[in-house]
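Note that one protein chain of the assembly has been removed; the remaining protein chains are unaltered in position.
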Amino acid sequence: MHADITLEPTSGAPMLQVRDLTVEYATTRGAVRAVDRVDLDVDRGEFVGVVGESGCGKSTLLFAIAQLLSDPAAITGGSVAFRGQNLVTMTDKQLNALRWCDYSVVMQSAMNALNPVTTIGAQFEDAVRAHDNLSASHIRRRSVEVMELVGIDPIHLGSYPHQLSGGMRQRAMIAMALLFTPDLVIMDEPTSALDVVAQRSLMVQIKELQRRLGFAIIFVTHDMSLVSHFSDQLLVMYAGQVVEAGPTRVVFDTPSHPYSRGLLDAFPSIRGPRVPLTGIPGAPPDLGVGFDGCAFAARCTQVKNVCHVTAPDLYRVRGVESRCLQYAPDYSDAWLAAAKEAS
Amino acid sequence: MTTDGLVAPRPAADAAAGPLIEARGLTKHFKVGGAFSRKTLHAVDDADFQIDRREIVALVGESGSGKSTIARLLARVYRPTAGEIRYQGESLAGLRSRAQTLGYHGDVPMVFQDPFSSLNPAYRVSHGIVRGLKLHRPELDEAGRRAEAERVVEAVGLTPAGEVLGRYPHELSGGQRQRIGFAQALAYRPKLIIADEPVSMLDVSIRIGLLNVMAKLRADEGVSLLYITHDIASARYVSDRVIVMYAGHIAESGRTEDVLANPKHPYTQLLLSAVPDPRAPLLVDAGTDKGEPPRVINPTEGCRFRWRCPFAIDVCTTVTPRPRLLGIEHSAACHVATADALNAGATAPDSDNGQPTTKTGAK
Partner (left out) sequence: MTGLLIQAPAPTEATSIAARRGRRLWTALRRSPKATVGLAIFALFCLMAVVPQLFAKESDTVALTFQPEVPPSGAHWLGTTNLGQDIYAQLIYGTRQSLLIAVVAGLFATVLSVIIGVSAAYLGGLADEVLSMLTNVFLIIPTFPLIIILSAYAGKGNLTVVLVVLIVTGWSYGANQLRAQALSLRNRDFLESARVRGERRSYVIVFEVLPTMTSLIVANFLGAALYSVLTAAGLQFLGLGDPNSASWGTMLHQSQANLALQTGMPLWSLAPGLCVALLGVSFALLNYAFDEISNPALRPVRRRRAR
């Protein structure tokens, strides 16, 4: 069930290679597939954005990559190859050696992720001690360094989380993630609790840090327009599947999948003429019940009969991959007619 | 608006189309700290604004700006520390009897932010609507209430109305629950609906649907809306006028297109520059501003934005700026902006002599 990949790390291979990753939740109604056969490549220093709305599986995907899933969720297929080693088949001990040193995680809500009864400095110390044996003064020096990196006065190492503002707490989380200068930082909606000015400032800071330290980022968010300015690669998720993936600018300027297009159109602009928008009426399919054909068919403006019957794969079109039947190589009128007869 | 004699007497209706809501010097302070502390939180200070009939006004600000407090002051959840609110010419402080208060609540209902907690999970969604009808439209009998409930549920775009009314909140999606919130407000035949961040907790693809509902309510039912949000893009999409708040003060107000095209207050400029628009590059040179929200406890005189303002001059530290009319229906509370406008001749010097010239959108 878990493919054991041990690639020789060549300079060409991506640092992180996710193949066919599938995550299922065990529920009273049976297994619910929250993440469905997702492929993802992350190169050194690359900024990958994963966007989608609630229930699309993006956070589950993140947790699966970081090997942080717990009951009742479990990886039921696929592999996560980090520098050639498959994380899915590793033991806890092996994972611990990698965690924080090679990759780290920034959670969504700092107020929930930080311990409210200990100081920031004490939490940094905990994090370091969990993964390495350094002297207290060394830890202190390193803590000061990362605080300065993210733009917080190191005096706040003695502060408690509630004494910091929302923006500062998020920065502290990022500082903690950078303690060992990992090669990959996974971020789960780090800006969603912030106001728009704080948000922009934090994103700029993250990008700057990336430039200086050279780590790769997987950034999960629901805010497509925000991530568009910072990411190199973009993945759009819907109902547990990747529906569009490719270079950010291409996805933005010419979205291929009807969902991506609908999503982009759902952001009212502050410049240009005021036009009435429609958003995407309806709701995603109930993953517990399952669906036939394309997951987006019920809400798609370009839907055809065949879409309710045949599930699309990812097809290459204009430099991106898109999960829509209209890009299938054998998509033709004859095929449509045949499918119509069959259904 | 019912004319049945059994209905609670509403505050005196005016024949002329005066403003619906007029706030003058509206102030709300909260005591913070322990029983013996002298610290007061200045949630709202000296706010002047008005809302007319059949218009959507957006109240934009970050957290801590005071926008939610203004919503609750208008909904009479809080009483003002100072200043007054006039509804159709009558001061709210004069509402004494239960009948009068109920009448106001029926005219100015509120829609809440969180779709997960705005409906009582123990009852079907019809419960809130029917209770509201019982309280505010007592002339209706049970059949009448049923019919009215279905009417308002359809007006917000949920069909089939009868089936939706029979559901429990957890059987509806977040967007549907927010629509029910609007339906509840609509059932009172209100004049003004206060919508406190109604779409902030909804998915992006669903927000537009709700915003369109709001516009439809204004067009079809003739209701005014006060749309409170931190998202200036959605404010632009749906509102006629916008009021920008910062740290308890009104920083800028005016017609939406004017304010967005030509922002006068440095805070508005900062806000507009920070909004990510996929169709335009994000300005990053102003990224040194960390977006620290102001803490307005025992504030001193002077502009509360001065620490973050790139244009601050000496007077900003000593004199609190008052809103000045700087264009057609466009006012801003900024010394620098006023000085610029004076130089450009757009406004008369000292035309107010310290009196509030807050023609914030008077039509």
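We call the chains A and B, going by the order they appear; numbering starts again at 1 in every chain.
Here, contacts are C-beta pairs under 8 Å (C-beta built on N, C-alpha and C of every residue); 3 or more make two chains touch, one makes a residue touch a chain.
Computed from a predicted structure; not experimentally measured.
Undergrad: Identify the residue among B:195, B:213 or B:316 that touches the chain left out of the display.
TA: B:213
Undergrad: Please pick, from B:65, B:113, B:253 or B:331, the residue that touches the omitted chain in the full complex.
TA: Of the listed residues, the one touching the omitted chain is B:113.
Undergrad: Which candidate, B:128, B:248 or B:294, sits in contact with the chain we can't see?
TA: B:128
Undergrad: Per the definition of touch given earlier, which of B:92, B:158 or B:245 contacts the omitted chain?
TA: Of the candidates B:92, B:158 or B:245, B:158 is in touch with the missing chain.
Undergrad: Which parts of chain B are in contact with the chain that was left out?
TA: Against the missing chain, chain B presents residues 75-77, 101-102, 105-106, 109-110, 112-124, 128, 131-132, 135-136, 154, 157-160, 163-164, 166-168, 170-177, 181, 184, 201-203, 206, 212-213, 216.
By definition in this document, only the chains that are shown with their structure count from here on.
Undergrad: What does chain B use to touch chain A in their complex?
TA: Within the complex, chain B touches chain A at residues 62-63, 173, 175, 203-209, 211-212, 230-234, 236-237, 257, 260, 270-272, 274-282, 284, 287-293.
Undergrad: Report the residues of chain A in contact with chain B in the complex, numbered from low to high.
TA: Of all residues in chain A, those touching chain B are 53-54, 151, 165-168, 194-202, 204-205, 222-226, 228-229, 252, 262-264, 266-272, 274, 276-281, 283.
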